[in-house]
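With one protein chain held back, the other chains of the complex are shown just where they sit.
Each chain carries a letter (A and B) given by its place in the written order, and its residues are counted from 1.
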Amino acid sequence: MTAVDAPAPEAVPDDWRAPTLSDAEYRWRARRYRFRTVRRAAGFLSPYLIVWGVFLAIPAVWGIFLSFNQGGLIKGDPRVFVGFDNWTRTVSDSELRTAVKNTSIYVLIAIAVVFTLAIFLASLLNHYKKGSNFYKVALYFPLLAPPILGALMWFFMVNFDFGILNLIKRTVIGGDGIRFLGDNPHALLTIVAVEVWRGLGFWVLFYLAGLQSVPEELQAAAKVDGAGKWRRFRRITVPTLRPLLLFALVIAVIFNFQLFDSVQVLTDGGPRLGTATVVWFIHKRLFKFQDTGLAYASSIGLLVVVLVLTALSFWLLGKRRQREA
Amino acid sequence: MAEVILRQLTKHFGSVEAVEDVTLRIPDGEFLVLLGPSGCGKSTILRLIAGLEDATRGEILIDGELINFKDPTKRNVAMVFQNYALYPHMTVYKNVAFPLETARMAREEVAEAVQRAAEMLEIEALLKRLPEQLSGGQRQRVALARAIVRQPLVFLMDEPLSNLDAQLRLQTRLELMGLHERLGITTIYVTHDQVEAMTMGQRIAVMKDGRIQQMGDPTEVYDVPANTFVATFLGAPPMNLISGSLERDNGQVSFRFEGYELAVDPATSVIAPDTLEEAVGEAQLGVRPEHLTLASPDAEGLPGVVRFLEPVGSDLFVSVNVAGHAVQVRMPPDTQVSTGSNVRLAFDPARSHIFGADSQNLRS
Partner (left out) sequence: MARDVTTDPATLEEAPPPEATDDATAMAARLAEAGRAKRLNERTRMILAYVVLTLFVVIAIGPAFYLISPAFRDSVSLFTYPPEWIPSEPTLDNYRFLFSSTSYVRWAINTLIFAGSTTLLTLATNTMAGYAFARLRFPGRNLLFFVILATLMVPVAAVLAPTYLTVNTIGDWPIIGNWIDIDTYLGLILPSAVSPLGVFMMRQFIETLPDGLYEAARLDGAGEWRIFTKIVLPLIKPALVVLGIFVFMLTWASYLWPLVAATDNEFRVLTVGIASLKGQFVTDWGILAAASLLTIVPVTIVFLFFQKWFVQASMAGALKQ
């Protein structure tokens, strides 16, 4: 383009430099312009926020309020404000205390067993890679069935008359069968076994993923240095897994603390409260409509425990990120 | 087609002043190059015009309309990104058609427009491919086609050639200029490559630290750099700068350093006559390598010792040590000179520059 078509810049008067808007107007319009992101965000967020708000956030807050009340779940049973009564009674209620005790025992044993087995199997699979895909898939299988169905399968396995475990016991050891679900502490241990069976595949894959993130070179370098297997495991594998382990522990506690499905279907808390757990207790009190106040309060107790553990897991995760960075 | 005006445009990212008080006017159809080192705020200016960033202060006008508070979707500017930003899941055809389909253009019209753009950029054969099946140069063309297909008011290009190899860069440079000539769309082209800037820009705005240092057509910016930054940023090798001082003696102003004295002739306007009076103090003398010649040690000029010789085929660059300064001289390739020899550097004072204590060129 030549100077004939477009006037040379110098020839243009300087008045184009003067601003159009006053400062105040500029600021006001800038603010209004920025606000458009709020409108858009509202559009994208509202479907989730409505569902989340109405069916999770509000109930969670309402639950705190409920914990100072008694009744109100069904028409004929009006809600009564009882102050701190529920809370004082949570400490002394023997059924709830049994439930907390059972749940804690269950959590301790189940996690100890499942983690030990999972780390053991994961290291095997990490070392013996041939056919490992088949083993992974097969171990994962119990997770496919809903917990209820898993529990029902074991209902057959531990049956007093035709359960395979008792058939084996009778033929190999002799004597009568074991009442896996009818005696204490057998019942709780059976529940532990069922849950370990169900969760094992997940944790094996979890630790396998962790183990495979251990740099191959590190292992090889250690091997060249002549470090023995056990030494390599302790010096390389364990340190890399440790943050993962802590995090997994917290997550596992959170989930196992909510044990309900298999208890409800296999023993319904029995025998003699031998498998009563916290969630089983909450459900029973709420929907058998007996002393709902205590269930309201223990729900909040459960909520607090889980939230604290969640905060802990986030903190651990943060530390892991920091370490990785 | 449109005229673009930026008024006191400012953008801060926290404490980073990415763009500071930029005022400029780009007439309709101009090809303006924003030139500056990396991090000087070039991309930010483009993003402000496009609406991808909101200005901290200042106004942006396209064809007289204030567009600061207009959504980027409605500004009708097109941008070619450095990494092309093609939609990876769409074929080339879909990529180019996307802006038109967004504008709800009829299907046949879309096909026609895409076809036209594809022809212009010679990518008809690629229309069915996915971006991952294209070479860098082809992607570049697709990005260009997507930008021109809806005939934007303003064309913004952010270092579009920097991901291409040297050969392709040269070719694409020419094609871009041809494209601009055909379409006549106002274009703002960002680069840190001075050769691109000099060859492509109708005007160049040289930037540093968020501010425009100088604006003008390429020869102007090269011949009369406004300050030492522009002087050294343009030209390879850059302008030689020698620190010294301006002194006044009986009304005669002269540049002095290390016992050498250069009288400033008011007629050469190396220093603007109206500022000649107060121009005293620290200063730098600037001479481009091509304006220096080697002379025998007994001739007039700056005394120095030859340190290095760099023959580059077309020229011979001679590095001369002048009182501790490494001064580059461009000589014809057949010049007879050897390292270690004493020489004098002669130059035409009218083609030299004197920069004041604030680094500004004292020439008016």
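What we mean here is this: contacts are C-beta pairs under 8 Å (C-beta built on N, C-alpha and C of every residue); 3 or more make two chains touch, one makes a residue touch a chain.
Just so it is clear, the structure is predicted and the values come from calculations on it, not from any experiment.
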Neighbouring displayed chains - absent chain, whole complex: A, B
Out of A:I105, A:I236 or A:V265, which is the one that touches the chain we can't see? A:V265
Option from A:V80, A:L108 or A:I148 whose C-beta touches the chain left out: A:I148
Of the residues listed, B:F13, B:Y87 or B:F308, which one is in contact with the missing chain? B:Y87
In the complete complex, which positions of chain A touch the hidden chain? 37-38, 40-41, 43-45, 47-49, 51-52, 54-60, 62-63, 66, 72-73, 117, 121, 124-125, 127-128, 131, 135-150, 152-157, 159, 161-162, 164, 167, 197, 200-202, 205-206, 209, 225-231, 248, 251, 254, 257-258, 260-261, 264-265, 278-279, 282-283, 286-287, 292, 295-296, 299-300, 302-303, 306-307, 309-310, 313, 317
Interface with the undisplayed chain - residues on chain B: 50-52, 72-79, 81, 83-89, 98-99, 102-103, 146, 150
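In this section, only the chains that are shown with their structure count from here on.
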Rounded Å distance, chain A centre to chain B centre (Cα mean): 58
Over in the complex, which chain A residues touch chain B? Could you list them? 1, 5-7, 9, 12, 16-21, 26, 29-30, 32-34, 36
Using the touch definition up top, name the residues of chain B that touch chain A in the complex. 5, 7-8, 23, 25, 27-30, 54, 57, 59, 61, 66, 68-69, 71, 184, 202-203
